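Each remark here refers to the structure printed beneath this line.
One chain of protein is taken out of this complex; the other chains stay put.
Per-chain numbering from 1; labels A and B assigned in written order.
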C-alpha cells in the first residue's frame, strides 16, 4: 500500500477543452472547498488558535519547559536514526526491485508495504512480545542488563518499523519508470557499478529521495500509537513530542498541549511545502 | 609489563569504587497512576531536599503516569520502576504474581501500605442543574454520567464498586438489585475513557455529561485548575474508602542497589511533611492530626464490602464478569 503519489504523471494537459457550464463549476468547486475546509483547514486552524489563545509569551514558555525540550530532543534523535536507516534500505531495495526482474516480486513489494497497513498498536505490541520481560529475549536481556523496551532503543525500533516502507515505496515506481537504458549505456561505456549509480541513477532519483525522506521524517517524528506502547512514559526520558502532547493535554494544560502540537503542525506544513517543491521537480525530471 | 597492567587495573578499580562511594547520584523511577502527577511532583522535590540534608546524596526521581492497569503491565513487561504507587492493590498483586515483589508486600508499610486514602465524589456543573445529590440520582433517565472504563482504569473500578455497595446498602438491597442499579447507571454513560484523566477531560473540556464520577483529589484539582465558577463538588451520603497502595519493586531495587533510598522515599510519604503534601493535594492523610479540608463521609473499605480485591476483580471485572454482562459484552 504505497502512499499514492503523483510521481508518475505527466504534466497536466494544457488548455482545456469542453467543460461544464459555469454554474455547475461554481457549485462543484464550492462543495469541494467546503469539504476540505471542514476536514482539513478547520482542524489545522484550531491547533494554532488554541496554541496562541493566551498570547505569544505563554506559548514560548510552554515550549521552554524542560520535559518538553527533552521530548523534542528525543524526537530529533529518533528521526535522525530511523530516516537514514530506511533511506539506505529504500535505495537498495528499489535498485534490486526496479532494475531487475525476478519471481516473487509482487510478494516482496507486498511485504515491504506491510507496515503501512498494520495498526500502530500491533507494531508496538510485537516489540513487547520480543523484548518484554516475558518475551522471547526477555530473560536474556535481563541477565545482561540490556534495556530495550521502555527505553530509547525500543522507541527507535518501533519508529523504524512504522516508517520502514516510505522511502522504498517512493523510489520503486520512480526507478521502474526510468528504466535502465541510461545505466546500461554507462556500463557499456566502461563505468563501474558504483560510478553508474552515483553519476547516473542518483541524480535521476534525487527528488524522489527528498520526497520520500520528508514523508518518512514526518511520520518518524509524529508516530503516536506504536511509540506509546513501547515508551513507558518516563518524563524527560522516554517521552517523544506526540506523547508529550498527550501528557500535557491530560494535565489540563491545554494551551501548552496545543503549543507543543503546533510544533508538529509547523513540521507538517514545512513537509507539505518541501513535498510540493520536490513533486514539481520530480515531474520536471520525468519529462523525456 | 604484566605488573603494569595489573596495577593499572587495580588503580582503575580503586578510582571507580571511590567515585561510586563519594558522588552518590541516585535516580529512582516512580511508576504511578493518573491523578497523582501533581502530588508526586511536590513530593519528589521535598524528598530530594530531605535526602540531601540527611545523606548528602543527590536523588532525582523520575515519574511515569498512566492508567493503573497499563502502568502495572509496563512494569511486568520490564519498565524498571524502583517503586510503584498505583490506584489499587490488585494491580500491584499482578506485579507480585510475576515474582517482582515479595509476597506479603502490603504488610511492609503501615495501613495496608497506603500512606493516603481517597474516595469517590461527584463533580457536577455549576448550580447542579440536574439536582444530583446522591448515588440514586445517577440512574435517573436523562442524567448523563461520565466515568472511565473499569476494565482499564483503577479509579473507574472504585467508582463502580462504590455504586454497587451503595445499592446493596439500601433497604432490601442484595446482589441482584445492585446489579440492576449498576446496569442502569452504565446505561447513562455515553463515553468510557481508558483512564481517569481522559474522563475528566471529556467532562470538563468537551462539555459532555451532567456528572463526573471522580477521585476526590481529581475533582478538587479540576475545580482549581479550571475555575470554581464552572463546577462544584457533590459528596454522596456514603462512598468507598479508596486505598492506593505503594511498594518497592524488590527485584529492580535490589538489582539497581536502590533499595535503601526507595524504602526511605516511601516512608517519607508517612512523615508529617509527606502527609501535609498529601492533604495539600486533596488526598486524605492517614495521620489524623494533619488538618484537611475534606468533608466527612461515611466510608467503607473494599475488604468490608467485597471481601478484598482479588474477589472483587474476579466477580466484577474479569472477562465474562458482571461488568461484561451489563455492557452486553459477555455471552448471554
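The rule is short, and it goes like this: a contact is a pair of C-beta atoms (placed from the backbone, for glycine too) under 8 Å apart; a residue touches a chain by one contact, two chains touch by 3 or more.
The working rule: contacts and distances are computed from a predicted model.
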- Query: Missing chain's UniProt protein name, "Acyl carrier protein", "2-oxoacid:ferredoxin oxidoreductase subunit beta", "Sulfate transport system permease protein CysT" or "Peptidase S24 and S26 domain protein"?
  - Reply: "Sulfate transport system permease protein CysT"
- Query: So which of B:37, B:73, B:197 or B:281 would be touching the chain we can't see?
  - Reply: B:73
- Message: With the missing chain put back, one of A:40, A:69 or A:202 would touch it. Which one?
- Response: A:40
- Note on the structure: Across A:59, A:150 or A:164, the one contacting the chain not displayed is A:164
- Message: Tell me which of B:85, B:202 or B:217 is the one touching the absent chain.
- Response: B:202
- Item | On chain B, residues whose C-beta touches the chain left out of the figure | 67, 69-70, 73, 76, 94, 149, 151-152, 189-194, 202, 205-208, 317, 319, 324, 327-331
- Note on the structure: Where chain A meets the left-out chain, the residues are 1, 3-6, 8-10, 12-13, 16-21, 24-25, 28-29, 31-33, 35-36, 38-44, 46-47, 50, 89, 92-93, 95-97, 99-103, 106, 108-122, 125-130, 134-136, 160-161, 164, 180, 183-184, 187-188, 193, 196-197, 215, 218, 221-225, 229, 242-243, 245-246, 249, 257-258, 261, 264-265, 267-269, 271-273, 275-276
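Here is the rule we use: only the chains that are shown with their structure count from here on.
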- Okay, in this complex, where on chain B does chain A touch? 29, 34, 37, 62-66, 74, 76-80, 98, 195, 197-198, 200-201, 204-205, 221-222, 225-226, 255
- Message: Could you list, by residue number, the parts of chain A that touch chain B in their complex?
- Response: 128, 131-135, 138, 141-142, 145, 147, 149-150, 232-237, 247, 249-252, 254
